[in-house]
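The complex appears here without one of its protein chains, the remainder shown in place.
Order of writing sets the chain letters: A, B and C. Residues in each chain are counted from 1.
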Amino acid sequence: MGSTPAHGPRLGVWIIGARGSVATTVVVGAAAVAAGLAPPVGCVTELPDFRDAGLTPLGDLVFGGCDITGIPLAKRAEQLVAAGVVPADLPASLQRALAAADREIRPGVGAAAGSQAPQAAAIAGQLADFRERHGLDRVVVVNLASTAPQPDPHPAFTDLAALRAALAGPDPVLPPHALYAYAALGAGCGYVDFTPSGAMRLPALDELARSIGVPYTGNDGKTGETLVRSALAPMFAHRALRVRAWFGTNLLGGGDGATLADPSAAASKNASKARSLTELLPDPVEGQVHIDEVPALGDWKTAWDHIAFDGFLGVRMTMQFTWQGCDSALAAPLVLDLVRLLGRAMARGAVGVQPQFAFFFKDPMGAREHRLVPQYERLLAWTRTPL
Amino acid sequence: MGSTPAHGPRLGVWIIGARGSVATTVVVGAAAVAAGLAPPVGCVTELPDFRDAGLTPLGDLVFGGCDITGIPLAKRAEQLVAAGVVPADLPASLQRALAAADREIRPGVGAAAGSQAPQAAAIAGQLADFRERHGLDRVVVVNLASTAPQPDPHPAFTDLAALRAALAGPDPVLPPHALYAYAALGAGCGYVDFTPSGAMRLPALDELARSIGVPYTGNDGKTGETLVRSALAPMFAHRALRVRAWFGTNLLGGGDGATLADPSAAASKNASKARSLTELLPDPVEGQVHIDEVPALGDWKTAWDHIAFDGFLGVRMTMQFTWQGCDSALAAPLVLDLVRLLGRAMARGAVGVQPQFAFFFKDPMGAREHRLVPQYERLLAWTRTPL
Amino acid sequence: MGSTPAHGPRLGVWIIGARGSVATTVVVGAAAVAAGLAPPVGCVTELPDFRDAGLTPLGDLVFGGCDITGIPLAKRAEQLVAAGVVPADLPASLQRALAAADREIRPGVGAAAGSQAPQAAAIAGQLADFRERHGLDRVVVVNLASTAPQPDPHPAFTDLAALRAALAGPDPVLPPHALYAYAALGAGCGYVDFTPSGAMRLPALDELARSIGVPYTGNDGKTGETLVRSALAPMFAHRALRVRAWFGTNLLGGGDGATLADPSAAASKNASKARSLTELLPDPVEGQVHIDEVPALGDWKTAWDHIAFDGFLGVRMTMQFTWQGCDSALAAPLVLDLVRLLGRAMARGAVGVQPQFAFFFKDPMGAREHRLVPQYERLLAWTRTPL
Partner (left out) sequence: MGSTPAHGPRLGVWIIGARGSVATTVVVGAAAVAAGLAPPVGCVTELPDFRDAGLTPLGDLVFGGCDITGIPLAKRAEQLVAAGVVPADLPASLQRALAAADREIRPGVGAAAGSQAPQAAAIAGQLADFRERHGLDRVVVVNLASTAPQPDPHPAFTDLAALRAALAGPDPVLPPHALYAYAALGAGCGYVDFTPSGAMRLPALDELARSIGVPYTGNDGKTGETLVRSALAPMFAHRALRVRAWFGTNLLGGGDGATLADPSAAASKNASKARSLTELLPDPVEGQVHIDEVPALGDWKTAWDHIAFDGFLGVRMTMQFTWQGCDSALAAPLVLDLVRLLGRAMARGAVGVQPQFAFFFKDPMGAREHRLVPQYERLLAWTRTPL
């Protein structure tokens, strides 16, 4: 990890929710691929298309972050072995990488009474400390915390000055995940909203990113049902087939299912799923998405979609698909892609929302293109602009 | 049908297999949509994107062709009503259009002993007669005959002069569908190889098209399993997911199933299906496609595909889809699209193979792009070039 | 319809909801099969196994009933033709049968203020009148009205004397469907609770049936997802496979979907679905059933079930099924089966709940056997007992 290649300066990755399944898979996976112990399957930025994009090598990423639990990463990795997510031999081979990341994980800040300005300062301090001790050129903060409900509207959300004043006041203003985004941007870090927190949809935070001069992207990583929809729906639209109904059922094991059994969190997720279909199809479509928590599925998820459509002369036809995937294994490589790409955006001096990363998100900020292949082509074109 | 709009001169559509299910649906559908009796669902060239492409209005198409059976189109339309392909009230309302097309269908030429030059001349004569009596600006010939086996190699296939000499000889040289293509091109018609005959893959026919100065396109209309594959496979490729196995089963009712139960005809079809997947995915994939004839399905077809793929760190995942569609209803609007688009190509003086129509074909001639959305974008860009 | 065979005396069928899709299909279907215009597909009692059971021939059934709408059956039949449920040529051929049933349909009683005793008397009068004018030996009343929510508990529900007293009082006591059951039993009719009304679960109505000496059966016809479950679940149980999760999604078009979008009606339906799985499997199972209304599906319904189970040594496996059926066509022949069978039970002097008909119900009253094949064997054995 010592050498710094020309186009790959040292990049810090600071994860909110750093002991979760996805985060653990991120740390294990980056180390395994860098060490040649696993092929870079699932990692978009390791495709030949990205060879000359000047991205930080996976082995040069430095991991840290925060979490409200204290279970060691090595133990979390063993749990992922038992769950079939991580190959049995990896944790032992990667002890050093896991221990290094473990040392850089701080206790997370939760919802609490009192003024939030000191909390924000503490987080910013952790980030500055992380950067300095490792001599990092840049730090990207990634939100991998559980899906959070949308915060209730607040006048301070629309204006940065108002937000700063409110944070200095006696009462909490921002939900925890948005406080992290506030602190991260303020500390000059890039920010990736990978879980559907909606924090970066607050105008005050966008204003902050622009005033500080840092880029951000989001939100809600596109890893399963919506990924397939963004590949399939253009087929119906471009073939002039009239989709009448598009229903989906998602069976989720693990933590994500449990979180989404809470209707207000699910609402956040469902909104981004529905938005996607509306953008992809020309006509209104009957449809609903169910999310069920199924602990028996472990880290796996199953999505089933039923599509009823009309063909020529109104003939009714149907299509269905089933997707059985491992959530952490689908999400983790995208996190690696995004931190490397946002690192490149920072190197290019990019500021504010970065729509060229829409390819990775259910509900891409700053972009209206939801079709998967054009999203890919746009991403690729951007990586070919000079650094 | 009398008025001729500025960009829509009268266009003849001469169908090989003009009494088949697809052809009947083409004639019924064009008339129904032109009369406002059915919405243009499934018709790509009726999308708003194509409004300014200067295509011949559906109501200005003049239909004719040939078939080896003599069942009247009106009766075929009734059969399609019983099969659920055509709404019950349409045939009665469209009697005039059906009768008009019926009058222009000639007995088809089959395989026979003896020299083929007179047969070719007879077909060319039918085409000239069709054009003259209707005052057509252009004629497009569409092959909708049953899937044919690839012809055995013959030295005359590679060179136009040799082919002409061979046709003048005492023995048959070309299979019937290729003889039609030869006659059509020679008569100055555009040619669409919608069924996978492979005729236009004979270098002598390509030479003929270029020497006469007419455009052609093909082959094998992309209406079901391969359509979905061309939308889905890029998702795996662009997300760096490693597809290990992709198997398909096709249950086909009606005539197509029966034809494809003949292994040599099926080979032709399977070859185009397999080619598509190879082009779409970066790595070799285990896979096979089964085609079963299932008369009980009537005009419907069901495809089931099973995809086994590896995600991050080698985790095994699966995806499956089921497609239940009506074959004639899927194919017919594409035929209308293609004749209108090839008519436009003729108006622009296009010559030889037309790769911009790859969007419509399982095995597009002249194009290596198999991804559906880029195919659509290319088609659209072409329609925006001036006439 | 005039002759009365030895074991088939004239049987009246009085349908609550007599103008609904299922009821219309019942009347059309009985007439079509009796006239030899359609094969008896879907009709269990037309299987060879039932040849000697002494059931009333389909042509000897006399239909009547009530409905809150007044649309003529002939028009309803035309709507079912358009929906693809009834073959296009049948309604014209069966005009006489449709008109005959139409004349016997009375306006239905809905929820209203005031004492219910007069309403009950009026219904009983209609039934007596129907029986007399047609010289019927027996009348079976079938509830095909929309799924109703369970009534709130009421002290009068547990005791017949208390119920009679309450009905004579000034306020409504019973929901409409239960009032019909009360009147039907009181008038000496057999009663089939085909929609999940739960009326016959009121102890006072069971007491009434027993005191009058009439048989009844129910409830909730088993036509789709639960039918498949009752065939499949024993496979897991008898093979000692441990089902961990069994989730289902139901997409329903037409009226049933709309009704079940009302959570309290859906609760009634879901309760019977869940009860079935609990009886069929030895261990508790994670699971939920979603019901979505999808008007685009018309009279069709699609069920998708996902089953996660453990095999030997805890290996995780999955099974899924999709069921795409036409609701009215699935329900109607079972209604014909049940009225014929309940007619036979009446002929044998059977009284109270009839558990031998569990084969037809999601939530069979009086029976704990939910496995489909043993239910069939029990039914068959009963039909072999002497009349």
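The criterion applied here is as follows: contacts are C-beta pairs under 8 Å (C-beta built on N, C-alpha and C of every residue); 3 or more make two chains touch, one makes a residue touch a chain.
Quantities reported herein were computed from a predicted structural model and do not represent experimental measurements.
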**Complete:** Cross-chain touch to the chain not pictured, restricted to C:32, C:73 or C:141, is C:32
**Absent-chain contact - pick from C:62, C:330, C:346 or C:367** = C:330
**Per the touch definition above, residue among B:51, B:96 or B:290 touching the missing chain** = B:290
**Asked** Taking the entire complex into account, which one of C:149, C:295, C:355 or C:374 touches the absent chain?
**Response** C:374
**Request:** Could you please point out the chain A residues that touch the chain left off the display?
**Result:** 84, 88, 322, 324
**Prompt:** For chain C, which residues lie in contact with the unshown chain of the complex?
**Reply:** 25, 28-29, 32, 38-44, 46-47, 84-87, 90, 227-228, 231-232, 234-235, 238-242, 310-315, 317-326, 329-330, 332-333, 359, 371-374, 376-377
**Prompt:** Considering the entire assembly, which residues of chain B contact the chain that has been omitted?
**Reply:** 244-245, 247, 249, 251, 286, 288, 290, 292, 294-298, 302, 304, 306, 308, 316, 318, 320, 322, 324
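Everything below uses one rule, namely that only the chains that are shown with their structure count from here on.
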**Message:** Edges wherever two chains touch, nodes for the chains themselves; is that graph a line, a ring, a star, complete, or other here?
**Reply:** complete
**Fill in**
Chain centres from averaged Cα atoms put chain A and chain B apart, in whole Å, by 44
**Request:** Take the average of all CA coordinates in chain A, do the same for chain C, and state the distance between these two points in whole angstrom.
**Result:** 50
**Request:** Please compute the C-alpha centroid of chain B, do the same for chain C, then give the distance between them in whole Å.
**Result:** 49
**Prompt:** chain C: which residues touch two or more other chains?
**Reply:** 322, 324
